[in-house]
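Below is a structure I'd like to ask you about.
What you see is the complex with one protein chain gone and the rest in place.
As written, the chain order gives the labels A and B, with residue 1 at the start of each chain.
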Amino acid sequence: MTWIQKEITLRARSRGFHLVTREVLEQLPELREFSVGMLNIFIQHTSASIGINENADPDVRIDLEMGFNKIVREDFPYVHTIEGPDDMPAHIKAAMIGNSLSIPITDGQLNLGTWQGIYLCEHRNRASGRRLVLTMHGE
Amino acid sequence: MTWIQKEITLRARSRGFHLVTREVLEQLPELREFSVGMLNIFIQHTSASIGINENADPDVRIDLEMGFNKIVREDFPYVHTIEGPDDMPAHIKAAMIGNSLSIPITDGQLNLGTWQGIYLCEHRNRASGRRLVLTMHGE
Partner (left out) sequence: MTWIQKEITLRARSRGFHLVTREVLEQLPELREFSVGMLNIFIQHTSASIGINENADPDVRIDLEMGFNKIVREDFPYVHTIEGPDDMPAHIKAAMIGNSLSIPITDGQLNLGTWQGIYLCEHRNRASGRRLVLTMHGE
């Protein structure tokens, strides 16, 4: 076995920064069969993003949401407003944080730092479950 | 065949966010030979970047340019001004959006979401064609 690829849908979440490490890992029992490799997480959307951040204090997630809202303001003079005031800021935040995340695999596990967790960053006020393509490759 | 790598030059574009999905795919006829794998797009520059965003309404591209200009202002007190007022903002935008993008390959195609396209984000007022390294790997 060298390549494993699957498409999953995360459960719908409200706008904000959400730890999804456990929900992603539950879909990857094959991880333990790789001694070395890479996992790529690709989110098939342009108004939500995938990142890594602190996995401990829930206040960090509140501040990430607040901070990105301060930086990417809803009152910028957007032209594309037909999908609501949260839509264009969502596209800008997604461009900043990114759609594709590669994490090393070591001895059957993701080689994350102690304080790292995988985040779904949901930038829309209302959204349905977000689709991810998970691609593992290794030996 | 497991690895294919090539260097291409995108045609020069004006400052702004540009959909280049078609121009990239035209260089990758080998894509259809992979049932599973990854494509990495690496831009060999520090004042332009590569990302994924909405592929439909052209107004989104106008708003991405406007939004990033509001956030990364040309009137910050930069020291490195010798290359023009657009140069340092270009480096900051490139740091935010990124130089390297990995996209999963599934059944001979890029596994992009319905609304996703590949963007060249050109942050300089004037630039020549940007060089990309395209690396495909799979089976």
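We take it that a contact is a pair of C-beta atoms (placed from the backbone, for glycine too) under 8 Å apart; a residue touches a chain by one contact, two chains touch by 3 or more.
Just so you know, these numbers come straight off a predicted model, no measurement behind them.
Visitor: Of the residues listed, A:T9, A:T81 or A:N111, which one is in contact with the missing chain?
Guide: With A:T9, A:T81 or A:N111 as choices, the missing chain is touched by A:N111.
Visitor: Using the document's contact rule, name the residues of chain B that touch the chain not shown here.
Guide: 2-3, 5, 7, 40, 42-46, 71-73, 76-80, 88-89, 91-92, 94-96, 98-100, 102, 131, 133, 135, 137
Visitor: Since one chain isn't shown, list which residues of chain A touch it in the complete complex.
Guide: 36-38, 51-54, 57, 59-60, 62-64, 66-68, 70-71, 96-98, 101-104, 106, 111-116, 119, 121, 137-139
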